[in-house]
Every structure is written in C-alpha cells, then in structure tokens.
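This is the structure, below, for whatever I ask next.
So, chain A:
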Amino acid sequence: GVAIARDQIQVAGSSTVLPYAKIVAETFGETFPDFKTPIVESGGTGGGLKEFCKGVGPETIDIANASRKIKDSELETCKAAGVTEIQEVKIGYDGIVFATDAGNAELKLVPKDLYLALAAEIVVDGKLVANPYKKWSEVNKDLPDVEIAAYIPGEKHGTREVFEEKILAEGCKEAGAKDVIKGLIADEKAAAKACVAVRKDGLAVDIDGDYTETLARIASNKNGIGVFGLAFFENNADKLKVATVNGIVPSVETIASGEYPVSRPLFFYVKKAHLGVIPGLKEYVEFFLDDQMIGPDSPLAAYGLVSAPDAEREEGRKAFSAGNML
Partner candidate 1 sequence: MNMMSEAAVEKALDQKMNAVPFKMIGKDVSVYYGEKRALFDVNLNVRENTVTALIGPSGCGKSTFLRTLNRMNDTIDNCRVTGKITLDEEDIYDPAIDVVELRARVGMVFQKPNPFPKSIYENVSYGPKIHGLARSKADFDQIVEQSLQKAGLWNEVKDRLHEPGTGLSGGQQQRLCIARAVAVSPEVILMDEPCSALDPIATAKVEELIHELRTNFTIVIVTHSMQQAARVSQRTAMFHLGNLVEENDTDKMFTNPDDQRTQDYIMGRFG
Partner candidate 2 sequence: MTEIVSSSSPAFVRPTAARRDIGIKRRYAAERRFRAYGMVAIMTGLFFLFVLLWTVISNGYTAFQQTTITLPIEFAEKVIDPKNERAANPSKLMTANYPLLVRDALVKALGIDPKNRAEVKKATEMVSASARMQLRDIVIANPSVIGTTVNVSLLAEGNIDSANKGQIDLAVEESKRKVNDQQIGWMKTLTDSGAMTKDFNTGIFTFGASSRPEAAGIGVAALGSLYMMLIVLVLALPIGVAASIYLEEFAPKNRLTDLIEVNINNLAAVPSIVYGLLGLSIFINFAGMPRSAALVGGLVLTLMTLPTIIIATRAALKAVPPSIRSAALGLGASKMQTIFHHVLPLAMPGVLTGTIIGLAHALGETAPLLLIGMVAFVVDFPGSPMEPSTALPVQIYMWANEAERAFVERTSGAIIILLIFLVVMNLGAILLRRRFERRW
C-alpha cells in the first residue's frame, strides 16, 4: 500500500485505560495546538497489542494501552514482526472494589468468605466437593442472609486475574483449602488453578461487558455484589455501597499505600521507532507522564486513577527519556 507519514498519533488497546488515555489525549490536543488530538481506540489489551505487534511503520499504531503487562509470547511475536524496540510505561494503578446496592447494610468482606462463597469446589471434611453454599450467611453468619449473587469480571478482563490472585488464591490459603488441594493435585500450576476456579452454577455471574453492565445488574438485583473499578465506583457512589476488604475501605489513599489489597498496575507500550517520526508522539508520552496528568492532584487522579508513588513516577519519566526498552 501507499504509506504516507501520519500526522496523528494512533493509540489502541485496553478499555480500562481508555478513559485515562482519553483525558490525556484531549488535554494534549488542547495544550499543543500544533498537533492533532491523538486517536484512542478501544479494543481490549489483547487486541491492542496485536495491532501493536503488526510491525513498524506509519500504517501501524504507535501506542498500545494495556491493563496488564505484555506477555512473553506476545513480546516474541512483536519482535518477530520487527517491533524490537518497545518502551513500557506504567501510568498508575487501578483499584478494584466490591460494592452492592446503596440501600444495603455495609459489607465487610475478607478473601476467605469470598473464596468460600464463589469457589467452584471447596474443602469439606478434607475432601473437595462442589460448593454447597447458597447464601452468604451460610458462609459466614455475619454476612447478610441473602442468596449469593456476585457479578465478577469475565475471563476476558484483566481484572479477573487480579481478582483471582488477590482474593480467591488468598482466600483459598486462608480457608486451608490450598493444602488439601495440593495433596490431591500433584501439578503445582493445576493446583493453583483449582484454587481460583469460580463456581458455574449461576450464583457467580461473569460480566464480559463494562462496569455499566455490572451496575445495571445490581440495580435489577439489589442483593448482588459487583466488582468495579475505583473510578467507576466513585462516579456512582450515590447508587452503590462499597464493601471493605480485610476491614479497609478502598480509596485512592489506601490503595496507593498498599493497605487495600486489590489493585493492578496500568501500562502503555510505545514503539520507540515511531518516536520522533510520528509528530507529537514523544511530546504525548512526556505529557502523559507529567505530574500534571498522573500526579496525585491531576485530572486522572480526579477521575479515579491511583497515582503511583512519587519515586515510581519519577523513575518512569527517567526510564522513558533514557529510552529504556523491554
């Protein structure tokens, strides 16, 4: 095809990062009138990275947003296609909260309870059996006496992995199921997976859509518990009641400090070869990394991004200007 140098940055990838990238892109366009506002596509981390790894050149995208780290196999594919110089940029953290309808009493959750309520199989009398619990109160009598209904991120979402790692695996350990499972399944990986398998009898519902869908489901089933991003929750705090995990109320502060256990880092990946070729690309990345954008007092933080600690941000800026590559 006919390759003509582009004058507009193209970004694709995670829908979790999208709202942040949008704010940055819009502000960038306003602040740098010489450059066009970047195009930010949504299409999922996987889809974004796939486009990213198509090759180098103006007909390929410049930046892939990701709500997880790039995987080794993806990196390989990238390199094979000539995308050898990739710069990884961490923009901050996404807090993951549990919430229920605003009309409900406050929920105090611990990983163990969540594990027992949502796991596919739990240990009863030293044996793995299909999860028998139907109500939260059966799991823990302090929890409400209502049917279990949890709206958790579907497997297409990066959040799911975080949920499994930070909640289910943890709960599995706390409930003492991990040792039993290890005794039953020799393969370590398989054992770890068995710990985080979610029940499929309809009480735990996978949501492959966005948080709007989770919100709508809670609206139609007031007893449901949903998993949200912190930003989304904050915008709908009047409709939702957030649950504490291990007694900690999720907030920007508790997440940044690491007190609140469930969060994940957000990234984007830049093609170094495009820096300086695509007009404004370098400026865009620098603008993004500026404290003006991702600092604790920035619009992204106002939207709900959990800023990385000062040192980490500084390090990120240095790494980028030094041209560090994966």
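Selection rule, in plain terms: all candidates are chains of the complex that A comes from, given by their letters.
What we mean here is this: contacts are C-beta pairs under 8 Å (C-beta built on N, C-alpha and C of every residue); 3 or more make two chains touch, one makes a residue touch a chain; residues count from 1.
Every value quoted in this text rests on a predicted model; they were computed, and no experiment measured them.
Engineer: Only one of these touches chain A in the complex, so go through 1 or 2 and give me its number.
Structural biologist: Of the listed options 1 or 2, chain A touches just 2.
Engineer: Quick check on the complex: what are the chain A residues that touch candidate 2?
Structural biologist: Residue list for chain A touching candidate 2: 1-3, 8, 10, 12, 15, 18-19, 21-23, 25-27, 29-31, 33-34, 36-37, 39-43, 47, 51, 54, 59, 61, 102, 209-212, 229, 231-232, 234-238, 299, 303-304.
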